[in-house]
Structure formats: structure tokens, C-alpha cells
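Certain chains of the assembly are absent from this excerpt, and the rest are unmoved.
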Amino acid sequence: MGLSYPLFLVNFKSYRGTAGEDALPFLETIERVSRETGTRFAVAPQLPDLRWLADRTDLPLVAQTALPRERAGMGDVSLESVADAGVAGAFLSHPERTVGLEALRPAIDRCRELDLESIVWVPDRETARAALALEPDCLLFERPADIASTEGMVRTDPERIERFVETVLAADSGTGKRPHVFVGGGVRTGEDVARVFACGVDATGAASAAVEADDRETWLRAVADAVPGSLE
Amino acid sequence: MGLSYPLFLVNFKSYRGTAGEDALPFLETIERVSRETGTRFAVAPQLPDLRWLADRTDLPLVAQTALPRERAGMGDVSLESVADAGVAGAFLSHPERTVGLEALRPAIDRCRELDLESIVWVPDRETARAALALEPDCLLFERPADIASTEGMVRTDPERIERFVETVLAADSGTGKRPHVFVGGGVRTGEDVARVFACGVDATGAASAAVEADDRETWLRAVADAVPGSLE
Amino acid sequence: MGLSYPLFLVNFKSYRGTAGEDALPFLETIERVSRETGTRFAVAPQLPDLRWLADRTDLPLVAQTALPRERAGMGDVSLESVADAGVAGAFLSHPERTVGLEALRPAIDRCRELDLESIVWVPDRETARAALALEPDCLLFERPADIASTEGMVRTDPERIERFVETVLAADSGTGKRPHVFVGGGVRTGEDVARVFACGVDATGAASAAVEADDRETWLRAVADAVPGSLE
């Protein structure tokens, strides 16, 4: 299915209070805020819930990890199985889950065959230039140190994000198509979301800030206010 | 919930034809053979299907991998989430998914708290003696080279399995309790199953042989004939 | 050769100023302090220097990592090669370099054949009980969070170290032999060294504190004062 942008992704990782039945009211709140504000949200649920939740929500779901079936061993999650479950995309790599250069191309190609949005993590512009050659659908630009931080680059160094967006735009001038840019790490408030979209990105998201918000609906509405565009 | 023994486990790993809707007729066949023959079966489904299938079967399910929540990062599967999904146990390590010695005790302890059967892989008797000190519920005795092989130790060296069982029995003479012994790797036919239970083990299982059987029901009935005891 | 105890180990890891020619004056200082104070020191040099330094010092050297040759791939260090280089022992696992349970027994056995001291890391007493079954020569008791810390358990929780020593002593009452206990992590001063030996350990060591000392000789003499016993 792939993902549509602009987008805000709520990442459950393995947080308490986001598995199984606990996920349902959270998803309902996100759906309501999405519907009422016309803002695109996606969710990366806990892996064992993936298909169960896909039956219970219209929100696009993203697999926290996956790889081509023929490379999957015991305990791995195949791209084929998450596509079959109805998810829209998959993180092929992430600051907390690095993947060898050699594994990316087969995974990106398989995503294309399965109509899954392929999301590949890069820590800097130079690495982004390399990743561009593999033609992923979406580049996740995130510094490992920014995870769960209150001092992420969105607050301390937005120019870095702007330069990253420029690099991606410039690199693709020839082909006319370019991957989407997702900036993650340290996004904690609606103000952060506004600031990161002002840098020209296509998507951002949060994990701990979303899960730990005192009032999730209030938090989500503040985020929705800051995501440009609408679902129409 | 834990697992009951003697037991035969069908492991879906990431095999084609075992995800989502494809899993349902397979599970129904296993349920029918289990019910009609009075034989205990368990299934290790593909991870994204875990909760969805738990709602659809009475067979005990086992997670192919999991670790304590506080150690789980992006893309990991927490013991808490699989317990919440209603599974009976989890492979904490496996020949295709090794785990550092330091990670086993916290995972085994967490399984105990969550009432999950903890399954720990050991490649030999000496390593089993070490694992016994961590008090897992079940030791998986498997040689990496035997996976998907037609020359597993169940065929070439059953005495090795007998000595393994003796080691586990002997090591626990003091406490009166001992982990169950699960022998895996290269089990392909009902004859293999009979031979491995004749060595004194509590459980065995198959992945490729079960999934690739020409007629799964016939295959499962041959296996069921060879599993001692009954569900009553 | 193995190691003799009590012992203080200086670990170079990959610190600046400890490779090649830079290592020589450091080793000479350690040798001089060792000789003049009658204190046993050992050194874990940077790996590419191992054989070169073995030719240039009488101090026992320890490999920062190694594994049996038949398991060694490109870029790995074999136990056979470090034994051949003349080192006295090897860290088979470490908080910064965890090793699967299944890999420990073959490595410990190979160390015994090669007359290398086998050092295995455990994070707690329960894991130590498991490791004891594998009969390593030395258990490294260290908490990952204590590395390069000024708040290591030697300062905040010496009773934990005492209980660890008791566990190792108790577990071996039958055999009459027991592994040596090496406590690491957060040892920064002679006082720390005295405190950790007062808990009954056989060895301790330091990395950052040793390398970064303003005056290495003064620092080493303070340490030597706190190591019990003598070289004669």
C-alpha cells in the first residue's frame, strides 16, 4: 500500500501500555484525532499484535522491522508476512537496529514487489547519498543520541535538517522522483513537530513522548495542529 | 500458562504458506489430529500473527523469540507482549538466534513471573549443565548442522540424545525438579519422532518437514502415532 | 601459561596513547612499579600489537578477545594465534563483547588445551552459577553500567561483591577448585583497589582510569599499595 505524506508516526516500540487490548484505546484516540483534524497518522505497533491490529484499525501500520523471507531465520519477521498482514510499510533499518549495507538492496526491492513503503535509516547526509542509490521510498534521518532525548537536533540544530532535505532534493534532480524524508529522534511536542516540518521534511514521529503523554488526546491534537496538509 | 508434555511442536519459522490466512487451515488440521489422536501439539507461528492466531486456536502457541521488555529495542519482541497475547512459552535462544549468557537469567526469571514456558537452546551436555543452573523450564537440545537436515542426530546418533537426557536427570537429583528436554533438528518422519521419544525426551518438533509435507494431515497423524501419552 | 594472583590488570582497550611505540613507556612504567613493589600486574594491549609487545615485555599479556580457530572468520582473533604469540590468557566475553552461551564451552576447553587463562564475564551471581559449570579459570564480575563510571559497585555496593565471592566459594566446595574472581568496572583509585580486594576477590583492573591518569607511575604505585600479596 505504501504511505501517504505529510505524516506523523506513533511508534509503540515495546512500551508498556501499548500491547494488545491496551493498544485499542490508543489507536481509537489516534483515529479520532486524525479524522477530526484531517491529519495523517500512522502507527508502528508491537510486532506480535501486527495482524490483530490490522483487523481493528484503518490507520496505516508500519512494521518495526522486517527482511526478505529467504533471509529470515527463527524469530525474524519477513516482509512477506507483514505485507500479508496488511501493513503499509516497514523500517528496514533504524538507529536501534542497524543492518548491513549488503542487506538493504534486496529488502528495498522486495518492498517494491510487495507494495510496502521501505524506510531506511541514515545518520547523516553523506550516508543519505549512498542510500539514495538504493532507491528506498523513505529515508529516516535520525541521530542515535537523539532517541528519547529532550535535546534532539530538531531543537538544537534545525539547520542540519534543512541541509539534509536539500541534499535529498538535489540528489534527485535528474530522476524527478526522490524518497520522502522522515526525521526522528527527540520530537516531544507540537512545537517540535512544527519546527521539523518547517525544515521541509515529509514525516516525523515520536515514541516515548507519545506513549508517556499525560493526556494522549491533548498531545495528539497539538501534534496534529503542527502537521501540514490534510487527509482530503 | 506454560506447556504440558509429551509434546510435538510445529514451527512455522518464516515459511511460505504459514502466514495469516494460510495458517488457519494448517492450525485446524493440527487441532483435528491432536483431538482425534489425543496427542499434544503446539505451534510457533510467524511473529506478526501471534495475537491474531491466539484468538483463533486452542493450541498452545510458542513465540519464536522474545526478551524482557526493558531490554527490547525497536523491532524486538518483548516477553510481556507475547504473554499478553496469550502464548504458552517462548524460545529464549535457538541455534539460529543465539543469545549471550548474560541475557538468559533475566529472561528466564521474567518467564517465570509471566507464567511462560522458557525454552533455552544448548548444543551439548556440558552447556546443558551450565544452563541448568539458570533453571529454565525446557532445554532445547539441537545441533545447528541438523536444521533442515536428513542426517540429524536422531538418525545417526540417538545414543547422544540418551546421554543428554541422563545428564539432565542426573543434574537434578537434588532438587526433584528438572527442565523438560526438547530435541530438535532433522526430525522428518513419524519414525524419527518415535526414535527420539524412545531416548527419553519430553518433546520434539519439526519445521521444514511439517510445512513441506505433501499431505500435512497424513504427516501429522504419523507423528501423532509416535508421541507417547495422551491429552486426557 | 595462565595467570597468577592476586593481580591488577591494565586494559588498553583502544585508547589513544596506548598503541605501538606509545605502549612501550607505559609497559616499562608498569614493569618498574611491579618489580619495585612486588605486585603482580598484567596488561591487555591493543590487538594488533599483541605479538610485538610480547617480545618486548615480561608482563603477562591478556588478549581482549579470542575464540577457537575453527569458529574464527575474517577479522576474528583465534585463541591459537594469541597462544602462539605468548599471551597468558584471554577474555572470552566482556560487557562490551557478549558471547552466546553455546560458544563458551568450546572456548574454555580450547584455553585449557592451549594453557591460556580463560576469563568469562558474568553480570550477577545467578549467571555465575551457570558459568561455573563450564569451569572457566576466571570469572569477570562486572556491571555494564560501571564501565568508565565513578559510581561503580566497588564504591556503592561492596556487599554485592562479597556475596559474589561467597557464591563462587560455596559453589565449589565439592571440587576443591574454583575459578578466580576478577571484579571490574569503576575502579579508579588505590582506595577502590583496596576496597575491592577487601571483598575477597583475586583480581581487579582498570582501563580509562589507568590510561588517563595525570601521572601514571604515581597512579600505579597507589594501586600497587592496595594489591595484597607479593611476587615472590
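The letters A, B and C name the chains in turn, as written, and every chain counts its residues from 1.
The working rule: a contact is a pair of C-beta atoms (placed from the backbone, for glycine too) under 8 Å apart; a residue touches a chain by one contact, two chains touch by 3 or more.
Owing to the predicted nature of the structure, the values given are computational and were not obtained by experimental measurement.
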{"item": "Full count of same-sequence chains in the assembly - 3 placed in this view", "value": "4"}
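By definition in this document, only the chains that are shown with their structure count from here on.
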{"item": "Partner chains that chain B and chain C have in common", "value": "none"}
{"item": "Chain B against chain A, contact positions shared by both copies (same if over half, else different)", "value": "same"}
{"item": "Remotest chain, chain B as reference, centres from CA atoms", "value": "C"}
{"item": "Whole-Å gap separating chain B and chain C, where each centre is the average of the chain's CA atoms", "value": "38"}
{"item": "Geometric centre distance via CA averages, chain C-chain A, whole Å", "value": "43"}
{"item": "Between chain A and chain B, centroid-to-centroid distance (C-alpha), Å", "value": "34"}
{"item": "Sites on chain B touched by chain C in the complex", "value": "93, 95, 98-105, 120-124, 126-127, 129-134"}
{"item": "Complex contact set, residues of chain B against chain A", "value": "11, 13-14, 16, 19-22, 46-52, 55, 63-65, 69, 72-78, 80-82, 84-85, 87, 91, 94-97"}
